[in-house]
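Complex shown without one protein chain; remaining protein chains in place.
For chain A:
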Amino acid sequence: MSETVEGVSALIIQKLLSNPKVPRDINGDCKIMEDLAFDSLAVMNFVMEVEDSLDVSVPLDKLADIRTINDLAACIVDLKSKG
């Protein structure tokens, strides 16, 4: 089961869209805090949900480098390939 950045990114977008407050026209290049108006707590809570759907651990220190949805997807693919 090899996951691609595109695949994980699509999954994240699908998850985000289930929240009615998120703009409908998001894509992988959207900045999570700026474009989606997520505060730091909302980001951490969202990452927790992604951890559960993808069965992966995303340490908080990794979040510092993540700005876009694709960054998050790339980070998860990287973590999964190491696991």
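As a convention for this text, a residue touches a chain if its C-beta (ideal position, glycine included) is under 8 Å from a C-beta of that chain, and two chains touch if they have at least 3 such contacts; residues count from 1.
What we mean here is this: contacts and distances are computed from a predicted model.
Student: Out of "Ring-1,2-phenylacetyl-CoA epoxidase subunit PaaC", "Transport permease protein", "8-amino-7-oxononanoate synthase" or "Electron transfer flavoprotein alpha subunit apoprotein", which one is the UniProt protein name for the chain not included here?
Tutor: Options "Ring-1,2-phenylacetyl-CoA epoxidase subunit PaaC", "Transport permease protein", "8-amino-7-oxononanoate synthase" or "Electron transfer flavoprotein alpha subunit apoprotein" considered; the missing chain's recorded name is "8-amino-7-oxononanoate synthase".
Student: Just checking the interface: what residues of chain A touch the absent partner chain?
Tutor: Against the missing chain, chain A presents residues 39-42, 44-45, 48, 51, 55-57, 59-61, 83.
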